[in-house]
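Here the complex is missing one protein chain, while the rest keep their positions.
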Amino acid sequence: MRRTRLAPIAAAAATLLALSACGGGGGKSKGISPTDALDHPLTSSITLWHGYTDVEAKALQTLVDQWNSDHPSGKVNAVFDGGNDSALQKTTAAFVAGNYPDVAYEYGSSTNNLASQSKLVDLTSLVKNTPDFNWNDFFEGERLASTVNGKVVGIPALQDNLALVYNKKLFEQAGVATPTNDWTWQDFRDAARRLTDSAAKQYGWAYVNDGSEDTVWRYVAMLWQGGGQILSSDNKSPAFDSPAGLQALQLLHDMAVTDKSVYLDTGNGDYLNLFNSGKIAMLWTGPWDLSSINSDVDYGVTYLPAPTGGTHQTISGPDVYMLFNHSTAATNTAWQFIKWFTSPEVDLQFSIATGDLPLRQSVTTLPDYQKFLDKYPGDKVFVDNLNNVKNARPNIASYPQISSAIGQAVQAVLLGKADPKSALDSAKSQVEGILAGSG
Amino acid sequence: MTVAVAHRRPPRRVLPSGGRRARRADQLAGWAMASPAVFFIGLFGLVPLVWSFVLSFQHSNFQTSPTWAGLSNYRALTHDPVFWQSVRQTLLYTVLFVPITLIGSLLVAAALNRKIRGITVYRLAVFVPVVTSTVATGVIFGWLLDPNYGVVNSLLEKAGLPAQGFFTSTREALFCIVGMTVWGWLGFGTLIFLAGLQSVPKELLEAAAIDGCTRRRAFWSVQVPQLRPVSAFLVVWLTINALQLFDEVYVTTKGGPLHASTVVVYYLYQQAFQFFHAGYAAAIAYVLFVAILALTLGELWLTRRLDRDRAS
Partner (left out) sequence: MTTHIETTPQHVQPGVDDVPAFRRSRRRRPSAWHLVLAPLGLVLIVPLLWMATTSISTLAETRRFPPGLPHSVQWVNFLTAWRQSPFGTWLLNSTIVSVSCVVGNLVLCSLAGYAFARVRFTGARVVFIVLLATLMVPFQVVMIPTLLIIKDLHLVNSLPALIAPNLVTPFGVYLLRQFFLSLPPELEEAAIIDGAGRLRILTRVLLPLMGPPLTTLTVLTFLNVWNDFLWPLIVTSSPHTMTVQVGLATFQSAHFTNWPVLMAGTLMSQVPVLLLFVAGQRYFVSSIASTGIK
């Protein structure tokens, strides 16, 4: 519903001057950059904001309780912050209000904006110089998402990737061979066509078509598979208007407009319910959806299909824990907690409890790792698929606008409103304008 | 047949008798009674308003100190095709939403202003959309209007009509949002009109009855004119809200497809919280503010003019 969401006039003038001086964060964004290992005795408790719910929230709390009983002088207060979707707004507002947390879970896409926050703790030295931390043990995609302009701004909290999830029964019924890790785009397109039955309102594939990053990142995976890039290596000009970019849009056009084998989801997540109801045969989705697949649906997971002469690259969307400075003592506790929480053994416990993918490569070598695989058979391919994450989206300030421009192009092609070439050209000139303006 | 009591002089300020002392007393009384409201609204409404106005002349990403931008945000707005598209679409939305909701509410209130059995249930039903969360409303309308699996399209197909794209169609998306918001606001308008109808002084209706007036005549000649201040309020209130449409777009189309349902506040939200152009968003807000203020003042002036014309 509607929000609502004189002395006042004099006070307003005074406050106004004060406010405009304060702005959002105050001061230049130097950040706090600890160079010592921050392994002092714990003297301060901290607050951690997260958007976990349900199973993940319980798993987090269990581990936090364990830490708290072992470290009574450095307790962690884990607080639900109203959900991850609004975490950035909430944290931003908290800097203004002064009640910001010591640690906050943030989307990877928020790291660029928060990187300029003066209260952020710059972790670059810490991750490189802390013994046994093994920064390179984290998967490459995570490390790229946690880094802005060479500065490490967060520690990986969650990662995922896109793989092909399919309904075994629908394949059986249609007599189509099930997907394999070696599938090509052609195999994929043919299967989708054969699994589409317009009379039964059944579709071979579903694509989220709301113009948001959800629309873009699937396209980006296809772009990378063909050897393309979103931007040039210096991030100054668009590079997606290449043959790789064009062939990806062409496939989307062929499947959605020519074959009509694609269900276009409006962003409300109906594709999953339809998958559960046997109306969609294949999805390109991540591990988070596995727990929402009903038990009566027999599904399989494979790598994404590759274009001819291309690779099975996929895309990942890591989230991070970011540390904000109140005092050295608090940052000391925060760093030690996060170090512990993301250590291989503890992370494995979290993964076993939640089904979230392991954050570190070494986790897959631990003896109890098999427990994870046994409990979540669907996750095996997702973990292997992490090796197919070779690229990351540019972590620059103008990325959200660039994404929006590309999203429009993809949306237009899927709706049949533009042909791939003109959509691509239009997006390219928009992105040129964006990059030129954002000096 | 005329209803003698129907002609009323429009409400006017009461001049206290008693000359200067009474007028002085009124000055004090007026300010005394209005001050608490003025203070709170001033503090929490006016101060942020002015602050945001300053922000519109700055570049800010919320995290670092803003830098001075002068008029560049406003200048950029004039070249922004998506902004102008959002303006057109917002105006189109408002021009549809306000009259439909206003007249619809009046009719429904009239229908509900009677003592038939079960009227409480109907009144409750009308009020329910006001209480239903926007999220739930978005989900339901998304399902009902789904192009493939929705109820509405299957009914259309059964009737031999072509299936529509609704939220996925660039031509229809905005109209679907009109429908959804009229549905959501009808109860609000009805509530206000019901209160207005119930406030009609009994003597007027009795006099009308004695004059031999039918119910329908009485409605249009006695009750509706009494509703003028309330109607004026509703027009202004609905307009202010229509021009600031956001929630329903956010939970359904997210401004799409291809900006077809992008309205000004949604665009503002994108600029502020997705692209981190806080100053630009504030500039958009202020252009909107000027438009709303102008429209509101226009509507207020118009109703006063109509009142005065009626009196003569």
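Letters are used for the chains, namely A and B, taken in the order the chains are written, and counting of residues starts over at 1 for each.
Simple rule for what comes next: a contact is a pair of C-beta atoms (placed from the backbone, for glycine too) under 8 Å apart; a residue touches a chain by one contact, two chains touch by 3 or more.
Predicted model only: the values in this text are computed from it and were never measured.
Within the whole complex, the absent chain has one touching residue among B:Arg20, B:Arg114 or B:Lys158, and that is B:Arg114. Even with one chain removed from view, chain B keeps its contact list with that chain: residues 8, 11-17, 23, 25-27, 29-31, 33-34, 36-38, 40-41, 43-49, 51-52, 62, 108, 111-118, 120-133, 136-137, 139-140, 143-144, 146, 149-151, 183, 186-188, 191-192, 194-202, 205-206, 208-209, 212-216, 218, 223, 226-230, 232-233, 236-237, 240, 244, 246, 265, 268-269, 272-273, 281-282, 285-286, 288-289, 292-293, 296-297, 300.
In the full complex, chain A contacts the hidden chain through residues 1-5, 15, 19, 22, 24, 49, 51-54, 56-57, 79-86, 89-90, 92-94, 96-99, 101, 269-270, 272-274, 276-277, 279, 286, 288-289, 291-292, 294-296.
Heads up, the rule we're going with is that only the chains that are shown with their structure count from here on.
Per-chain CA centroids place chain A at a distance of 38 Å from chain B.
Listing the residues of chain A that touch chain B in their complex gives 1-2, 6-9, 11-12, 15-16, 19-20, 23-29, 88-89, 92, 95, 113-114, 116-118, 201, 209-212, 263-264, 266-268, 270, 274, 279, 397-398, 400-401, 404, 408, 411-412, 415, 417. Residue ranges of chain B in contact with chain A, taken from their complex: 35, 38-39, 42-43, 46-47, 50-51, 54-55, 58, 60-66, 130, 134, 138-139, 142-143, 146, 148-149, 167-168, 170, 241, 247, 252-259, 270, 273-276, 278.
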